[in-house]
Structures are given as structure tokens and as C-alpha cells.
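The block that comes next holds subunit A.
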Amino acid sequence: MLASILSLGGIGLFAAVTLGFAAKKFAVEVDPREMAALEVLPGANCGACGFPGCAGYAKALVAGTIDLNQCPPGGADVVTKLAHILGVEASATARQIAVVLCQGDNRKAQLKYRYLGLEDCTAAQRIADGPKTCPGGCLGLGSCQRICPFDAIEMTADGLAVISRENCTGCRKCVAVCPRDVIHMTPYESGVHVLCNSHDKGAVVRKYCQVGCIGCNICKKTVPDSYKIENFLAEVIYEQDTEAGEAIAKCPTKCIMDFNVGYPDGSSYLPAVADKPHAA
Partner candidate 1 sequence: MHAVFYSLLPACGVAVYFFGPSALTVLLIATLGCLATEAVCQRLMGQPVTIVDGSAAITGVLLALNLPPTSPWWLTLLGSVIAIAIGKQVYGGLGSNPFNPALVARVVLLISFPVQMTTWSVPAPLGTGLDLVTTATPLGEWKNAVMLTGKMPVDMQGSMSEYFFGNMAGSIGEISALALLLGAAYLFYKRILTWHIPVAFIGTVVLLSGLFWLVNPGKYPDPVFHLLTGGLILGAFFMATDMVTSPVSVKGMLLFGTGCGLLTVLIRLFGGYPEGVSFAILLMNAATPLIDRYTRPKTFGALSQRGTQ
Partner candidate 2 sequence: MKLKTFTGGIHPPDNKQWSSHKAIENCPLPAEFIVPLAQHIGAPSVACVEVGQHVAKGQEIGSAKGFVSVPVHAPTSGEIVAVESRPHPWGTALPAVVIKPDGEDRWSAELQPADPSDLSVDDMVEKVRQAGVVGMGGAAFPAHVKMSPPPEKKIRTLIFNGVECEPYLTADHRMMLEEPERILRGVALLQYVFGAERVVIGVEANKPDVIDLLEKECAGTPVEIMALQVKYPQGAEKQLIAAVTGGEVPSGGLPMDIGVAVHNVATAAAVTDAVIHGRPLIERICTVTGPAIREPKNLRIRIGTPLSHLVDVCGGLVEEPGKIILGGPMMGFTQLGFDVPSTRGTSGLLLLRSEDVAAQPEGPCIRCARCVQACPIHLLPATIAAYARRDLLAETEEYCAMDCIECGSCSYVCPAAIPLVQAIRYGKAAILAKKRNS
């Protein structure tokens, strides 16, 4: 009994001493700033910064080879913290979020054919340019939803991707994966968007979509500074969109929307700033 206690204790002691010695002797020097930077980064390893994961970005930050504002998911908050850790001046960046510029779900926009293949927008796009007649509309097969690291995208029952203003961190993964380029990066402050991505002429758009932009110029006439029309498609000029909301009521196809007031139909995302308090 005593022998076994002694021998086991001895082995334990020896191992402890050896490990302790090794930890001191062979310790790898890590810049404490790197650890601190890693602490404040979001830790989603989304790759938006261009490095393999947050650790890689932290390392580059400490090495001073990259700007502080390369982490869109972290936003301004993280930039301030990083600036504090690294002892440099923080350059303010406006928060950018992704928006699906389309409201044409399977009820409102016409389908060219019934698609039965892989649940993937890129695969569907390869078959006669996708099942939607509209060349720019959301295909609704959810490739962006699956790739989003922050669960910020939901698919409505009628097949439309909707991105939450609050959950989107601006990592741009959805922008890269969308085969129809219907997801655009916009300033977080701007809630008003023209939700259409079709450059077809108005008469053509009307044939396949109830809620497409027909390039009628009414919004531009109402608020000349806030809108531009290119190739039969209106777009909000985000730098000067303070008055853009005034055109919403005048849009004949109801394709302008203020996300501060509401999201497209079928989305369960609540308005970011509600007019009246919502239950739960």
C-alpha cells in the first residue's frame, strides 16, 4: 500500500517538475497584443479580412501590415478596441451591410420553368440562366443563407432571401456566392432601397414581375438628389439619401422600401425601428 502510494506520488512529482521546467524553458513568445487583439475579434473566422481566420488577422495587425478596418463583422466597436490595444489612431469606417435588391418571390415574379435539381443558386443559374424569367432576380434557393456565418439571412416561404439589418456584419460572403449579383453592400444608415435588380425595359419587367422597377423616373423627379436611373433601373444614391423615403409612396410598382419601417413580405425579421411597440 505504502509502496504504491509512494511510487505513484513519485512519478507524479517527477512529471510535474519536468513539465513545469519545460513550460518555462521552451515557452514560445507570443506578443500579448496579439492575444488581446484575438480576444476582441468576433471569432467567427469568416475570412472577410482576407486572412485564414481571426488569429491570422490578429497576427497581421500586430505586425502592422494591415489596416484596423478590415474586419467588417466587428464593426466600429472592434476597431476602437483594436486601436486601443495597438496604440494607434482609429480611422472611422461607416458600417456596411448587405441587402438583397429584389422583392420578386415566386408569387410576384414569373418563373421560366420548374426547377427540380440541386438546391443551389449557382447550379440553377447554369440551366438556361436560372428558373426566373427576370435576369437579375433572387433565385431563392438559399445559397447565401447557407454560406452566411452569422445566420443573418432567411428564406421566405415564397423563395426570397431577406437579410437582417441587425445580424448582418458585412462580411460579403453572400455577395460573393450569389450568381446573379442581386446582393449589394449598402451603408447601414441608409434604410431606403430600390429593391430591383433588372435592367430590362419597363414594359419587359412588367411582363414578368409585379414589383420590379420599370425605370419610370418618378422617384428621381420627386427627390432628384437621392436617385439615379441607369439602364432602366433606379438606384438610391446612398451618399445623399436623407430625403429618399419621400418617393416611396409615389413608386407605381412599390419597389422602393424603407427597411427601417419594414422588410419584404414573408420575412419574419421585425422592422429595425418600429413605429409602434411589437409584441415580443
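As a working rule, contacts are C-beta pairs under 8 Å (C-beta built on N, C-alpha and C of every residue); 3 or more make two chains touch, one makes a residue touch a chain; residues count from 1.
The set was built so that all candidates are chains of the complex that A comes from, given by their letters.
Predicted, not measured: the structure shown is a model, and the values here were computed from it.
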| item | value |
| --- | --- |
| Subunit A: touching candidate in this complex (1 or 2) | 2 |
| For the subunit A and candidate 2 complex, residues of the former touching the latter | 112-113, 116-118, 120, 122-123, 126-129 |
